[in-house]
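All protein chains but one are shown at their positions in the complex.
Presenting chain A:
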Amino acid sequence: MISISRFKPALLAAALTLSGSLGALAGTYDITVDKIRINTGEFTKTGVGYNKSQTPTILRFKEGETVTLRVKNNLRESTSIHWHGLILPFRQDGVPGISFNGIKPGETFTYRFPIVQSGTYWFHSHTGFQEPDGAFGAIVIEPKGGEPIKSQRDYVVQLTDTHPHNGNRIFRNLKMSADYYNRSQRTFQDLVRDSRANGLKSTLQERGMWGRMRMMPTDIEDVQGFVPLINGQSTRQNWSGLFKPGEKVRLRIINSSAMSYFDFRIPGLKMLVVQADGNPVKPVAVDELRVAVAETYDVIVQPRGNKPYSIVAESMGRTALVRGTLTPKLGLAGPVPRLRRKPLLTMADMGGMMGGMHGDMDMSGMGHVSSQGTMDHSQHQMPMDEEMDHSQHQMAAEPAEPAAPAMDHSKMDHSKMDHSKMTETAPAAKEMDHSKMGHGTMQKDTKSAGTMDHAAMGHGTKAKGTMDHAAMGHGTKAKGTMDHGNMNMAGMDHSKMDMGGMGHMMQPAEPGEFYAPGSGLKPVAYNGGKFLSYKDLRASRPLYRDRAPTRTIELRLTGNMERYIWSINDKKLKDSEPIRLKLGERVRFKFVNETMMSHPMHLHGMWTILDTGKGKWDPIKHTVSIAPGTTVYTETEVDAAGQWAFHCHLSYHAEAGMFRKVIVQ
């Protein structure tokens, strides 16, 4: 087996040299895989690294080059390297059990393949938990003819979530107790605080609702307690990149975390996003962007001040951040911002769960709910202060007088929900449309709520400026300002709702929505500015002509959080059949996230075209994050024969079974 896999690339390389003898580049690179000490400044641990260093190795290739990579395994266990995002023959893809047999201790394995693309990628071990333990590096491929967008500085910014525990231990702990690392759970203190704010009854009802489902709204980061690093350096160690004021600086952001999404910003600078997952996109200026695990984004910034700028990567669950610095001279450090308020999941994020819950709760009637997540009960929660009384909610079809002109609720689409079955719903209710609905039931519960707090709804603390209640007729008492800083779902009285009848009334979310409406995860930029969305990504160099897919394959992302089992279509890898694709077809994948966690799905060997409704201009990626309660479509031109891995890139989800083998025939 090994001899064959070595022989083939040799042949291939020979063929390439023969055919492309007009000066084909050929570089040889040596990589050692070593047991290393990792020092985060907060703790030290034993991990795995490349070339004996905790600073990630950067491989710099040129498009068109044929690379030879000699990987020497100095570990006492088997290893492997997967070239994340690279298009290559499958025997070179580096997944043990799928593309080859792995690299045994002491062995030097030689990868050889042509570089047929350009951009920012990365590489990592695909064996056990070596990647969470530190085995990753960066790949930068210079396009033929040079970078089309010039910059004077070019830095890799490789993020990771280094944890004091090694991967095996983390996985075992999660299996024993899925909330082992969740130190953001709601406590008695939160109960007291929420009771004061929203009233005891509604707070208990809200707790009861989550408790009935045995789900936690704090379940955003499975593994907390990590120290995030930029290029192997923690906040204290302060990775720094030099610039001269006015220079253009290209940052190649790579999220190599085991489990953590990072929200990335450079306070004071607009970032021009020019590349996503290695492929150029129409430049879009943003203030902040979310980098899902395994994604890469290239941004260009132009710091003009003669002062240090903080590079900040804050985890999606707001449990940790790392600060690096862009600086005009070494030795300076940008300020370290405080962690922002922790988000809470909402019922919108639970939308998909309900389909998967079996009779264990009184919502069983919802089995057929599409996981579009449009069941967003949080949306019922009209923000109000104590003087606002829902009884005055006209909810008339015609817009009432703008009570709070600065707010925009337009994104909250009540029309998707059928309230007709809600018992005790006051008058209106025959039409489903919220705009015509009396808030009878809700009002009863929410009235007591002094101030409601919107943070959990993803409106973030800055929501004030961006919400528009105008069309909702909040009655006359609404004040010009509302504190949305801290909304939670207290006050939703589910016990009075007959959910059985609701499911099939729901409509799918509009295409291009990548968070469930009302999701607690929808990010808001630190300065209230522009936060990158998948919708903003537009391929500037499509790789394929747009054509109709030959078929659609539905992949429901499923799991059982309590048991820490993660699966696709309710089957773990070991119980599953491979996904079989035909060479030359264009397949459409329908991802339906029925869990309450985000999953960065990564298909090896072939591009993933993310359907954002732009046809041939849809962005081309290798990893696509599927938020809870959402359905996302991607398309893949099946142009690479062989066996490939297809999995959630959260290390412990992949290991727990959210993984498929793909066979292209």
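Convention: a contact is a pair of C-beta atoms (placed from the backbone, for glycine too) under 8 Å apart; a residue touches a chain by one contact, two chains touch by 3 or more; residues count from 1.
In this text, contacts and distances are computed from a predicted model.
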Candidate names "Copper resistance protein B, putative", "ABC transporter permease", "Ascorbate-specific PTS system EIIC component" or "RNA polymerase sigma-70 factor (ECF subfamily)"; UniProt protein name, chain not shown: "Copper resistance protein B, putative"
Residue, one of A:153, A:212, A:282 or A:538, that touches the chain absent here: A:212
Residue in contact with the excluded chain [from A:196, A:563, A:582 or A:616]: A:563
Option touching the unshown chain, where A:91, A:112 or A:126 are the choices: A:126
Which of A:62, A:153 or A:175 contacts the chain that the document leaves out: A:175
Touch list for chain A against the chain that is not drawn: 77-78, 80, 95-98, 101-102, 126-128, 165, 168, 172-173, 175-177, 180, 183-189, 208, 211-214, 357-358, 360-361, 560, 562-563, 565, 572-574, 645, 657, 659, 661
